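First comes the structure, then the notes that go with it.
For this view, one protein chain was removed and the others were kept in their places.
We call the chains A, B and C, going by the order they appear; numbering starts again at 1 in every chain.
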Amino acid sequence: MEARRPLHVALIGAGRIGKVHGMNIHHHPDTDVRYVVDPYAEAAQSLADSVSATVVDLDVVFNDEHLDAVVICSATPTHSDLIERGLLAGKAVFCEKPIDLSIERVNTVLAKTRDCKAPFLIGFNRRFDPAAAAMFQRVQAGDIGDVELVTIISKDPEPPPIDYVRVSGGLFRDMSIHDIDMARFMLGEEPSSVMATAAALTSPEIATEGDVDTACITLQCPSGKIAVITNSRRASFGYDQRMEVHGSLGSLRTDNVPATTLVLERAEGVRREPPLNFFIERYQDAYRLEWQHFVDVLHGKCAPLVTGIDGQKALLIADAAYESLKTGRRISI
Amino acid sequence: MEARRPLHVALIGAGRIGKVHGMNIHHHPDTDVRYVVDPYAEAAQSLADSVSATVVDLDVVFNDEHLDAVVICSATPTHSDLIERGLLAGKAVFCEKPIDLSIERVNTVLAKTRDCKAPFLIGFNRRFDPAAAAMFQRVQAGDIGDVELVTIISKDPEPPPIDYVRVSGGLFRDMSIHDIDMARFMLGEEPSSVMATAAALTSPEIATEGDVDTACITLQCPSGKIAVITNSRRASFGYDQRMEVHGSLGSLRTDNVPATTLVLERAEGVRREPPLNFFIERYQDAYRLEWQHFVDVLHGKCAPLVTGIDGQKALLIADAAYESLKTGRRISI
Amino acid sequence: MEARRPLHVALIGAGRIGKVHGMNIHHHPDTDVRYVVDPYAEAAQSLADSVSATVVDLDVVFNDEHLDAVVICSATPTHSDLIERGLLAGKAVFCEKPIDLSIERVNTVLAKTRDCKAPFLIGFNRRFDPAAAAMFQRVQAGDIGDVELVTIISKDPEPPPIDYVRVSGGLFRDMSIHDIDMARFMLGEEPSSVMATAAALTSPEIATEGDVDTACITLQCPSGKIAVITNSRRASFGYDQRMEVHGSLGSLRTDNVPATTLVLERAEGVRREPPLNFFIERYQDAYRLEWQHFVDVLHGKCAPLVTGIDGQKALLIADAAYESLKTGRRISI
Partner (left out) sequence: MEARRPLHVALIGAGRIGKVHGMNIHHHPDTDVRYVVDPYAEAAQSLADSVSATVVDLDVVFNDEHLDAVVICSATPTHSDLIERGLLAGKAVFCEKPIDLSIERVNTVLAKTRDCKAPFLIGFNRRFDPAAAAMFQRVQAGDIGDVELVTIISKDPEPPPIDYVRVSGGLFRDMSIHDIDMARFMLGEEPSSVMATAAALTSPEIATEGDVDTACITLQCPSGKIAVITNSRRASFGYDQRMEVHGSLGSLRTDNVPATTLVLERAEGVRREPPLNFFIERYQDAYRLEWQHFVDVLHGKCAPLVTGIDGQKALLIADAAYESLKTGRRISI
């Protein structure tokens, strides 16, 4: 194989998740971080130093005709404009979820960029988790027969700061949306109705903001298949991420991942380590494999596994879940 | 302690569960099976032989003034009359669930027997499962702080015969009712609303009967606490019985129980034994401890842990779940 | 099948293990405890009351021509005489291990009773543990190919009283002998050499008595197969009983058994219950199935799975282990 220059990537957003992607891009043999963009100059420079990149502003990014891809890790309200600019400039775009918190805005983005040829990947990272990917493969291989019931337990270790809650779009659009995407992925059929039950139990502030922190969302498909998502903003023992797919011939389950297998046995019981605390640790491999997938997309080896349509459909379901919560009714999607 | 004659018990119903209780009564040092009653003479005699009892008809049972207790394991439609006869005759009554499939009939039984002094225990056997009992104790001890979310996964190994389905009262009244009782037990607060999603996926016959076999029932309490029950009539790998209680300080979980801890490790993976296949095996200890509890009640050491009121409330919730399923609405209880 | 009178059993020894066997005999439909013998009159009467038996002395036992079997649970020094008396009187004998602590005495017992027709079962209870029995069946079925390595980890929860240590015959003859029997059972070939390493680490008293409490015994067969036994008198977390058989195609493992599957997850980790504390709890099913096996033997359905020869061979290996410990050499058996 002849040598190929590494693909040039611009990284927009130098926060926590920006750093994760930055290192993965930097360590991948086929990609280089060329630019880092962030309004906080210090964060931008520090990340740029780690990955041998240059700090620039957005105009440089979208006017560099040698740039191959844009990775969007900035604040949610900036996503939709950046996706449009990137795709319309002919750049491949990888954007952290969500496209936008408003379904109308999402629809506009998808309409405007419909004819763009460049690939667009939405960062539903969990699809790339090795356990989830192996589960999906076995479901596809028929190991459990027909899928009947998907059960997702997904809990964060602690509620986010109230300032974040305020702009998050609420539990369903911010957190459950990942589980909704996984449910769609595993069901293999589009849900047609949703019911939701929820409450604010972890902190009075969340209730004051009109949000909830503990919930059950039930999806149902035209064929009758069901998905049950259980969420909490606070699992005191760590990040609780488990999934089950139940089918006519058996079940597949994934479990939490502790830091190590160490077990301490004493008179008071047999103690294992708690699950890895949060998404950066738990989904470290998923983020790396997500980037590998995007590189494969850039090399033309495959189509994006998660597209703007997936972002749109997950948001539609989250919106419907809110309507169910408010009206006490089963909502058609 | 001075010697006490064993308590005399009449066992009504010599089927599968009748045999379980019969042996537990027979092996308990404080109780004897005195009578066995069953319209199938052969079954009655065979069980009576195993436990050194006499086969009689119901009149003998209710007219024997030395009889201490009646255990009702006969077909569901006979329960309510037998409970009434037993309690009104001054006998302690232990009756397998349900009191009746009709809430009106249940209400009548409770009204008629309100002033009876003899104790009345309903056979929600799972409360006596050592894992469930230990879970309840830890919840009560505050080990997980305030309860926020109860999650119950409960699946039978295979659907019952369609003739049974027809008279069962339906999935919610027949099977989910056990999980509804466990949810009430663990929540520590009475649910005030219910939502249900369900389908018939395992066999076309179940749909033809107008019943469902795959379901999610969500309960909510006035404080906001949620319980999520997930059911299936068919877990190809065995009887799937798991429970979680999530609280402000942590979680408690119970797992399935395999026949032994044996593990086989070969190139294709690490294989453990499947869960014990069904309730007779899985809840063997629970049935024994349930009987021990009833003996303690008979000795005046404690009040029944599960009463007619518990049977009534579980049925009310099951009925409301059906209404939610039909109307697509959250139903107040 | 025509009715058969229950088999009559005499129980010699009304201590802890005597009670276990007494209840199993009493609850088995084919057997009755007819006599209880114990020098401590109170213990004898209490057990006799529980199982509807009569307290008698040894002469009654051995002169009752209607008695079918003798179960020996008395102190070790009495075993050999009782076995001889029982077998020579034509009674079936089930004796708790060991036959005797002296190999010469064991040899005499076996020689004297060589021509007795009545069956003789030695109480190596672990062979009847459901997990061990399932392991043995899978080994026999070839699931792991040729056996190469047997690994047994066996630890008591705490050292016995020093008075018991004094008369126990020492760690190898008292405790390791169970593991030696399991190793012989799983190896499927007679060990031909042994090496031992040991120390007294849990209490200075044990060292003072010249005994050890922590040990590794390695057995090897003529074909090269190896068994490794690791012992300790003190596992602070409970009774540690694990076994592995490694073969050319894979491995089989058994694990400890907690009281329930309950798991508590809190910030400090994921805590399961400790293993069942000691042999009475851990091997409850094994003792019941051991009795079922003896009943099958009495009914002529099968030969005893563990005979006097097994008791003799295990003791020979324990003696050789002591010689290895003393001389620092590999000892041929």
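FYI, a contact is a pair of C-beta atoms (placed from the backbone, for glycine too) under 8 Å apart; a residue touches a chain by one contact, two chains touch by 3 or more.
On a predicted model such as this, the values are computed, not experimentally measured, just so you know.
A.B. asks: I'm checking contacts with the chain that's been left out. Which of C:S168, C:S236 or C:T307 qualifies?
C.D. replies: Selected residue, touching the omitted chain: C:S236.
A.B. asks: Among A:I144, A:L187 or A:L305, choose the residue that contacts the chain missing from this document, as touch is defined above.
C.D. replies: Result: among the candidates, A:I144 touches the missing chain.
A.B. asks: Of C:A41, C:I162 or C:L249, which residue touches the hidden chain?
C.D. replies: The single option touching the absent chain is C:L249.
A.B. asks: Could you pull out which residues of chain A are in touch with the chain that's been left out?
C.D. replies: Residues of chain A in contact with the hidden chain: 27, 29, 50, 130-131, 134-135, 138, 143-144, 249-257, 259-267, 273.
A.B. asks: In the whole complex, what residues of chain B lie against the chain that is missing from view?
C.D. replies: Where chain B meets the chain not shown: residues 235-238, 258, 264-275.
A.B. asks: Hey, which chain C residues sit against the chain that's not shown?
C.D. replies: 145-146, 148-149, 151, 153, 155, 193, 195, 197-202, 214-216, 218, 220, 223-226, 228, 230, 232, 234-237, 240, 244, 246, 248-251, 328-330
By definition in this document, only the chains that are shown with their structure count from here on.
A.B. asks: From the C-alpha centre of chain A to that of chain C, how far is it in Å?
C.D. replies: 57
A.B. asks: In whole angstrom, what separates the CA-based centres of chain A and chain B?
C.D. replies: Their C-alpha centroids are separated by 42 Å.
A.B. asks: Residues of chain C that touch two or more other chains: which are they?
C.D. replies: Residues 264-267, 273 of chain C each touch two or more of the other chains.
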